[in-house]
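One protein chain omitted, others in place.
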Amino acid sequence: MNFASDNWAGAAPAVMSALARHNSGFSPAYGADPLTDRISERFNDIFEREVAVYFVATGSAANSLALSAYARPGGVIFCQNDAHIRVDECNCPEFMTGGGKLVGIAGPDGKLTPDGLREALQAFPDGVVHHGQAASVSISQATESGTVYTLDEIAAIREAAQARSLPLHMDGARFANALVTLGCSPADMTWKAGVDVLSFGATKNGCWCAEAVVFFDPEAARGFEYLRKRAGHLFSKSRFVAAQFDGYFEEDGWLATAAHANEMASTIAEGIRAAGGRTAWPVEANEVFPILKRSRFQALEAAGARLYEWPATDLAATIAPSEDEVCLRMVTSFATTEAEVEAFLSTLAGAA
Amino acid sequence: MNFASDNWAGAAPAVMSALARHNSGFSPAYGADPLTDRISERFNDIFEREVAVYFVATGSAANSLALSAYARPGGVIFCQNDAHIRVDECNCPEFMTGGGKLVGIAGPDGKLTPDGLREALQAFPDGVVHHGQAASVSISQATESGTVYTLDEIAAIREAAQARSLPLHMDGARFANALVTLGCSPADMTWKAGVDVLSFGATKNGCWCAEAVVFFDPEAARGFEYLRKRAGHLFSKSRFVAAQFDGYFEEDGWLATAAHANEMASTIAEGIRAAGGRTAWPVEANEVFPILKRSRFQALEAAGARLYEWPATDLAATIAPSEDEVCLRMVTSFATTEAEVEAFLSTLAGAA
Amino acid sequence: MNFASDNWAGAAPAVMSALARHNSGFSPAYGADPLTDRISERFNDIFEREVAVYFVATGSAANSLALSAYARPGGVIFCQNDAHIRVDECNCPEFMTGGGKLVGIAGPDGKLTPDGLREALQAFPDGVVHHGQAASVSISQATESGTVYTLDEIAAIREAAQARSLPLHMDGARFANALVTLGCSPADMTWKAGVDVLSFGATKNGCWCAEAVVFFDPEAARGFEYLRKRAGHLFSKSRFVAAQFDGYFEEDGWLATAAHANEMASTIAEGIRAAGGRTAWPVEANEVFPILKRSRFQALEAAGARLYEWPATDLAATIAPSEDEVCLRMVTSFATTEAEVEAFLSTLAGAA
Partner (left out) sequence: MNFASDNWAGAAPAVMSALARHNSGFSPAYGADPLTDRISERFNDIFEREVAVYFVATGSAANSLALSAYARPGGVIFCQNDAHIRVDECNCPEFMTGGGKLVGIAGPDGKLTPDGLREALQAFPDGVVHHGQAASVSISQATESGTVYTLDEIAAIREAAQARSLPLHMDGARFANALVTLGCSPADMTWKAGVDVLSFGATKNGCWCAEAVVFFDPEAARGFEYLRKRAGHLFSKSRFVAAQFDGYFEEDGWLATAAHANEMASTIAEGIRAAGGRTAWPVEANEVFPILKRSRFQALEAAGARLYEWPATDLAATIAPSEDEVCLRMVTSFATTEAEVEAFLSTLAGAA
């Protein structure tokens, strides 16, 4: 019953076999290999346009380097309060952007709202050098609260960003999970909705280390290869990242693993509700944030379930944990089994 | 006949099978997994003392982060002119150290000399704020010229560094190759000779991405985990780097692959000399820098050999290429076969 | 009727005459001159202990460099929401600290509270690399709201900082104004209350450019001269900053100018209250934040008064401006005359 995080899983079988398959022979280093070329083409297909794709080592690097491509001196990046870039990357975005500032904005269900963005932007009028200058807007899809922006929501944020000529970044650490939820195309969820640059994460959904920065306007990517290399993120044996993506995309396996993870999360959420419990936020991807009596949490832990307590801030009074309750985080992945979910739910029922 | 670079090879069989072996099940992320712990212990064994080990994505990151642990404002890092950190890392060390300066020092056979170091240090006396302050000394073992420092040479550099209280960094992108050449222990070649921090590279010698920063004084590593994370170099599925090292170290395979690569380089060097040719520098690890008539180089290329022209600077007049000659670089690896080497040498003989 | 800012004033007569007095003859550059030495001694006297003093060009530089002396990778600096370092320095602290993060904490009357600090620190537990690491705490004395911390308040913040081994920085852009209000000694208001490093501002109170970073533990200042020079803040003709301080300190003139400015502010505040108005925050130094009917503000402006509208956030409902009211900022200085204040108050009365 391991629901600690989707990065506790290993690599999906298709990914492992692709790694083995592409291991033989010599291949040019530093991304000049034919497989990297082929995977870049595959990204063009997936996004239905020519894109510029750069592999990096981690999601933190993808986010921070993507934002650094739009950095300005005294630059300010706007995001929702709980955004990973703001609270979980040890100032990597600040470092990579030469001292950028991340302004967190409150928003319901882990989402940035256009109104929240507009209000925050008012504190940074153009031309007032003391406050610095607005540089970019970033959203996470799916969010840190396990919710998913609708296409209209993304477009509305885009509009608010565009009013100040700001580029829109999407942290897609759980891109596939959100995509499956919306049932739209990758193009719909990104550049057609106004996204300029995407951190395309595949690690959590079945790779071991496959993260890419995707620019929808290749011209905007000018110089990015230097930003990446300057940060030590150009792999010499780049073909092994390409290989992972090769396995990942094979027969749309990435959508299948995401769909499975999402389904497991839904099943858990239903089970919790059936047991009279509730979740802090709607369950729209592969994360569940149950609010449970502390005693039930302890019983679950005693039974071997791995899940984390989670700081549940900004919740409405009707939802927020009471004194004897606790908010938890559960994450599912391709590796989550139905048996695990069933075991969890029956333990939960027993603990009631 | 591929001698382009050792990072054109794939991963060695033991590494690939270790990746597959450690793929199953859940494992804590971000380096808190038992395998990472076990491999850290393995590093202690290998170096015969307690060390602090940190995995990162690339050799550039390993070098730059290691140096950043000893950064000072206005800091100056001393290295040989051809050092990778100075000419091949797109200012990654400068960036990671907050604007450090790399001072290149001429030295024979790709080596820094104690006298060269001492002379360079004189231009940076303590307390003269205008010039900045000496921060560290870095050597590459094996060097960029394919040579290997003796233990005495390392100790003598250490002494010159120590006279100014400077730490000594070793870029060990080809650590195993040098180690096999010297036939000493890893401890002998590092902390016993005065090395403070090591970039331990395994990628070129058979992994696909396994680089580690090794501090010989764990106390000096304080805060390093933040430097690494701030740079986006903390892998979430860290166990896969640990897995590579597990395969790498298995039954001393890493020494065997390095020994093989070195032997292939020696065979090539002997063949070149037998054919009346010469090399720019002594062949002491897995790189050969032949100086050949341009016509022979063209014949080799026409026959399918992959090798690069190389800028041969600072060579003695008796060795430097003449007008119709060219200096080349050939790199061997675990994947280089005797058949390839034979084919190369007979093509060379035929081209004479 | 100029109340726009204290940095709209020129230099006080004693400062100008000191500049002229110390202009003759040759003097070593870069702070090695006898006058700089003498002023450093003067700082020792003023603070009743040996301190390390460094002149820099601006208050932004003083704050940012002081904080950079205590920077850590992924470092987090804690301050009140409205702190100058957080909202008015174009990310200079973030830049100088290599990507530090400024966490703003709500607090009444522009003040950081020990409880607010403790709560904020809880989100950054030691050893959780993802969140970065707590690095320092900063307070402004006087605050951006024109209030002054009592000695007990400073000591309580110090205690909360100390519980996490964090140094305490004081932004003393209006140090003299606060000092005069408290009627204590400079030592009392700084190191005796637990301040580790001070930005000692003299520009607003009568110099033209005289700002100093003062370390109360000279040992903590090690390397600071490199931080300053690396940022381009070491004046060549340093004696002219020293000269300004010489004039500033002469016959305790700095306390007199601050006392005058404070008194002018008090007089304004009393006049406003007498006219039935109120201020957003207590008037404890040389700033007044009146809340007036917009029509009265317009009448004042029409009569030639210079003062700014001010964002009045976080005010209690009983104080906050109503729809037809506006919050303003008025700043007095050594150059503010009683006549100006009288003219302002009678205009205000007439506009009622």
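Things to note:
In order of appearance the chains are A, B and C, and numbering begins at 1 in each one.
By our rule, a contact is a pair of C-beta atoms (placed from the backbone, for glycine too) under 8 Å apart; a residue touches a chain by one contact, two chains touch by 3 or more.
Since this is a predicted model, take the numbers as computed values, not measurements.
Looking at the complete complex, one finds that the omitted chain is in touch with A, B, C. Taking the complete complex into account, C:L234 is the one of C:A14, C:V129 or C:L234 that touches the chain left out. Considering B:F95, B:F200, B:Y226 or B:F344, the position touching the chain not shown turns out to be B:F95 (whole complex).
Contact with the undisplayed chain is limited, among C:A14, C:A52 or C:C90, to C:C90. One chain of the complex is left out; on chain C, the residues touching it are 2, 4-5, 7-11, 16, 19-20, 22-30, 56-62, 64-65, 89-92, 95-96, 203-204, 208-209, 226, 229-237, 239-240, 306, 335.
Of the residues in chain A, those that touch the hidden partner chain are 30, 72-74, 98-99, 129-130, 132-133, 223, 225-227, 229-230, 234.
Residues of chain B in contact with the chain left out of this view: 73-76, 87-92, 94-102, 123, 129-132, 311.
Rule of thumb we're sticking to: only the chains that are shown with their structure count from here on.
Distance between chain centres (mean CA atoms), chain B to chain C: 51 Å.
Between chain A and chain C the centroid-to-centroid distance comes to 41 Å (mean Cα coordinates, whole Å). In chain B, the residues touching two or more other chains are 30, 226, 229-230, 234.
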